[in-house]
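All protein chains but one are shown at their positions in the complex.
Letters A and B mark the chains in the order given here, with residues in each chain numbered from 1 onward.
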Amino acid sequence: MSKRRIIWILLTGAFIAGIFMSGCPKRNGGASTRPEVALIMKSLANEFFKTMEEGARSHQSMHADEYNLEVVGIKDELDVAQQISLVELMIARQVDAIVIAPADSQALIPVCKRAMDAGITVVNIDNKFDEGVLADKGVKLPFVGPDNRKGAYMAGEYLARRLAKADKVAVIEGAPNAFNGIQRKLGFEDAMAEHGIEIVSSQSGYWEMGKANQLASALVSEHPDIKAFLCANDSMALGAVAALKSAGKTDILVVGFDNILAVQELVKAGTILCTIDQHADQLAVFGIEYALEMLENKTAPADRQTPVDLITAKELQ
Amino acid sequence: MKHKIKNLHTAVKDYIGMLVALTALLAIFGLSTKNFFTFTTFRTIANQIPAITIMAVGMTFVLIIAGIDLSVGSVLALSGAVLGVCIVNFKLPLPLAIIACMGVGLICGLINGFIVIKWKLPSFIVTLGMLEVARGAAYSVTGSRTMYIGPAVEVITETAALGLSLPFIIAVVIVIAGQFILARTVFGRYIIAIGTNEEAVRLSGIEPGPLKLWVFIICGVLASVAAVMHTARLSSANPNEGLGMELQAIAAVVIGGTSLMGGRGSVVSTFFGALIIAVLGAGLAQMGAQEPTKRIITGCVIVAAVILDTYRHRLSSRKIT
Partner (left out) sequence: MFKACGIHKSYPGVKALSDLDLDLRAGEVHALVGENGAGKSTLARIMGGIDTPDSGQMHLNELPYHPQNRAQAESSGVRMVMQELNLIGNLSVAENIFFDHLPNRFGIVNTNRLNQDARQIMQRVGLGDIDPGIKVRDLGIGQQQMVEIAAGLSQRCRIMILDEPTASLTDKETALLFDQIKKLQTERVGIVYISHRIEEIITISDRITVLRDGKLVATRPTGAVTSSDIIRMMVGRDLSAETCKRQRKPGQVALRVKGLSHRDKVKNVSFEVHRGEILGFAGLMGSGRTETMRALFGADRADEGKIYLYGADTPARIRTPRDAVRAGMAFITEDRKEQGLLPALPVRMNITLGRLGRISRLGLIDAARERAIADEYIDLLSIRCRSCEQPVRQLSGGNQQKVVISKWLHKDCDILIFDEPTRGIDVGAKFEIYQLLGELADKGKAIIVISSDVKELMAVCDHIAVISAGRLVAQFSGQEWTPEKIASAAFSEYIKNPTQGHQPNEA
């Protein structure tokens, strides 16, 4: 056997051993009886989830004696397989509760059911599991989170009050396979339909500034009479704002979503008409608190809605 | 004089395939949308091409030496992020921030090139690694947050001469300079030779290593210049920018007839390639096409343009023989 091969075998062995060791239940060693809560996120690279994570961490550090927290996330919002294996890892570690923001509203259900069968309390946050599949599998687990559709409707409603009937607007959607993206698009459509405003185009900007910018540029040139852009997140709103500025069409209104730091100045100045705050920093915290509550009281799971607020220049004063 | 006429003739022949493709696209979009042939459309396209063009020029050089650089999209995000942080957090003046931004591109290119040459690894693998590393660095530099920079960078796009914006002028200058380097300088000659037969170059007493290193550095720096243009256009920096942009750049270069096998390429053709990509993007958005349609059409156009290019090649090589 060649030397190189031996080295490889040793390395692989060490790697596997490492995985197993990190996978061992921590409780064995410590005397801690505090419940272990695992927060399984979508992309940690996304600002929204980042804020969520930070909120959870600061909550835990303030209530350090009440529970232990482990936060894990996946590379991007679409890596469903990796998220499933994260849940499996947490089952192996025998945590007490899993708070999960699922990357897919269906694919994660079976593994969460397995976690519940293993006696783990599971709370669904942010992206709601598909009702049909849940019922089909006979799983009942609580959803704690905002209503994206309602949020989008609120923003659309606020915009509609500034427009006349039959005015033209365009929607810049999120990634076409994202549940919250679809909900936001539906919310915008609800509001526009109610006020008889025409959506001339609705295309995906993939949550990205650059792509939204390209879309907005093209749309103002195709539809010069457009009155507003409804963007499914704030980054895309920023892209649209830049497009309108370079086209010299600063009278066109822009609506965002998420209330990220970068847009607050623009909302204050009125460049962006309004945005929606889902209190990302509190979202995970609500989930965790609910999980702890369930652990303590053994209450039956029920959905709990978290607040969604409209943010305009007035709120930021 | 005779030579000049012949040159003009071959020049037209060289670009005819892409001109045909471009004209066809313009015609299709002109017919299928209401307002394609308007000033705003062309200004939009002119605003969008600088970043992709500049990136594609760097990619042309890398492809000519039979390499590839998959990291440019991420390097764009990272350099843009550094630009944003320098202006917003460190309150640096714009020129200094731009220097820092280009420094990032230089370092990324240097690392790519150094690893490829030192360990004789395929650039595909090395730059794939850099794609992840630079993206990760972009997230950590910005704390995964979008950063609004505002007027501090908008200066760049707002500066204009003869009705053309500064980024557009810079892009054209880079294209011309790139073509000049490739066609007329010793450096250009060497990299074409390396792409054709690296071993023959080495045995002719020319070390390919340092030359290849320069090519990767150029590509990295141009990606960061593209980042300046991109950031200025959006007045913000977002660590998620430039996802998949490396593939757009490669598409632009390949549409321009540069061979993935190395040894052959033209920067001017790359410019046309970038133009086709930009027109396609703008046109499809104006049509209001849905995502699936857009992707299918884009894919078909890329392949069709390359097929068209092979005909041009056959045509011109038949003329010689």
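The rule is simple: contacts are C-beta pairs under 8 Å (C-beta built on N, C-alpha and C of every residue); 3 or more make two chains touch, one makes a residue touch a chain.
Since the model is a prediction, treat every value here as computed from it, not as a measurement.
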What are the shown chains that the omitted chain is in contact with?
B
Could you tell which one of B:I28, B:L106, B:I206 or B:I297 touches the chain left off the display?
B:I206
Across B:A171, B:I192 or B:V301, the one contacting the chain not displayed is B:I192
Hey, which chain B residues sit against the chain that's not shown?
184-187, 189-190, 192-193, 196-197, 199-207, 263-264, 320-321
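Keep this in mind: only the chains that are shown with their structure count from here on.
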Can you list the chain A residues touching chain B in their complex?
44-47, 50, 176, 200-204, 206-210, 213-215, 217-224, 234-235, 238-239, 241-243, 245-247, 260-263, 265-266
In the complex, go through chain B and note every residue touching chain A.
33-36, 38, 40-41, 43-44, 47-48, 135, 139, 143-148, 150, 154, 157, 230, 233-236, 238-243, 281-283, 285-291
